[in-house]
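Missing here is one protein chain; the remaining ones are kept as they sit in the complex.
When the chains are written out, they are named A and B in that same order, and each has its own residue count from 1.
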Amino acid sequence: MELILNIASWILMTLGGVFIFVGGLGALRMPDLYTRMHAAGITDSIAPILIIPGIMLQAGLTLASVKLLAILVFLLLTGPTASNALASAALLAGNRSEQVKPTAVSESEE
Amino acid sequence: MTIIFGFFLLTLLLITAVAIVQSQNLFVSVMLSGMFSLLLAVNFFLLDAADVALTEAAVGAGISTVLLLSALAITAKHEKAPSSSREGALIIVIIATLVLIYATFDNPQFADPNAPVHQHVAPWYLDKTAEAIDIPNVVTAVLGSFRGYDTLGEVFVVFTAGIGVLFLLGTQPGPFAQSNPYKLTDPKGLRHYLIPRVVGRMLIPFILLFGLYVQFHGEYGPGGGFQAGALIAAAIILFALLEGEDSALKVIPRSVLIGLIAGGALLYGVVGLFGIFLGSNFLDYSVLSSNPVKGQQMGLLIIEAGVGITVTGVLLSIFHAFAARGKF
Partner (left out) sequence: MYYVVTFALIITMALALTRAIIGPSVYDRVLAVNMLGTKTVLLLAVVAFLMGRPDFLDLALAYALINFIGVLAVLEFFRNRAAKQPEEKP
């Protein structure tokens, strides 16, 4: 039982680590602000969902697990909100993306 | 293994510091100094100093960034070009660094149990805390009781800083604010950003509750007055950002803030004077109750509350003083 918990915990945490690395690499190499935000969003949402249950399996049913659950809930609430606020602020400041052409213009008549 | 992580983080710290100094755009410097505080807090955590890490994270990375941004809103955006060459200063700094590095060759090994710093007062504190104060967190015991006089001085330093800022910036908006409709926190706040506003309003009670938890939990785990004051001030600053500064001033008016600033330091001093009235020394808490151990614990609780109250009042006053003057 111990062994299964340890193996499951290790798999979850390593998978979370892989996603974090992929997200970080994406934030560095993506060409545009909005695509970078998309990559950084991976590290905010899927990575805590994998890592924190991995740690909770190690902690068992103690107060530490409740605190870890609280950390997970706060990260999942505030991460996407911060991304939304950042994207709105960037868009309202006029930061246009070169990757996506606006489709509401008259270029669609061909 | 911890040492490798520590090295890596210290290298990142060095790179951040060089980037802060090199950049001409002041906003970039403010953002990077927030990151600097974060990396420093993780470093303190790796060295097993949890109280210091919590204070650095709460004050350095959260409140400091907000206050520096408020200051930046009042001043220019780019650094002025230096008027004289700075080679002399660079040479002096390099010589001082080399002297300091030479001086560290005499230091004891990292985590050596025979180091002189572990031989004199440290074992005495560790023994005496268990028998005289009986709380698990020795740091709070040393800070609040064995070295309570130093902490009284620190509270008065925070108090003086608050008064200094209020003298310089004043409590009323300056002459420029009327002619400029754009302040740092627009009176309507982030009202048309619906999602951050809803989520932020949901979070504020939890941050306040967590601040109270950190305040009263300081005797059992990392925590205490300074950290709790920073967290509670952060919650009210979040409210000011979301709902507008005028609503925040209605929730905690300026008169209450001035009362908080003075009240916390007064509470600390009064507890000290109680020691004299009840027949013992200044700041001796053992006479506060019939059982000396319970007296010490009660004294610690009250003075930490005093510290938290003053820190909250000062941080909020400084924020309102900057935000009322926003002149872009």
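As a convention for this text, a contact is a pair of C-beta atoms (placed from the backbone, for glycine too) under 8 Å apart; a residue touches a chain by one contact, two chains touch by 3 or more.
Model, not experiment: these values are computed from the prediction.
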| item | value |
| --- | --- |
| Option touching the unshown chain, where B:241, B:287 or B:300 are the choices | B:241 |
| Of B:214, B:257, B:287 or B:324, the one touching the omitted chain in the full complex | B:214 |
| Residue in contact with the excluded chain [from B:58, B:287 or B:321] | B:58 |
| For subunit A, residues in touch with the removed chain | 6, 9-10, 13-14, 16-18, 20-21, 23-25, 27-28, 33, 36-37, 40, 43-44, 47-48, 51-52, 55, 58-59, 62, 64, 67-68, 70-71, 74-75, 78-79, 81-82, 85-86, 89-90, 92-95 |
| Hidden partner chain, residues of subunit B it touches | 1-2, 5, 8-9, 12, 15-16, 19, 25, 27-28, 31-32, 34-35, 38-39, 41-42, 45-46, 48, 50, 53-54, 57-58, 61-62, 65-66, 69, 72-73, 77, 182-186, 189-190, 196, 200, 203, 206-207, 210, 213-214, 217, 221-223, 227, 231, 234, 237-238, 241-242, 326, 328 |
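By definition in this document, only the chains that are shown with their structure count from here on.
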| item | value |
| --- | --- |
| Mean-CA-position distance for subunit B and subunit A (Å) | 29 |
| List of subunit A residues in touch with subunit B within their complex | 74, 77-78, 81-82, 84-85, 88 |
| Sites on subunit B touched by subunit A in the complex | 190, 193, 195-196, 199-200, 202-203, 206 |
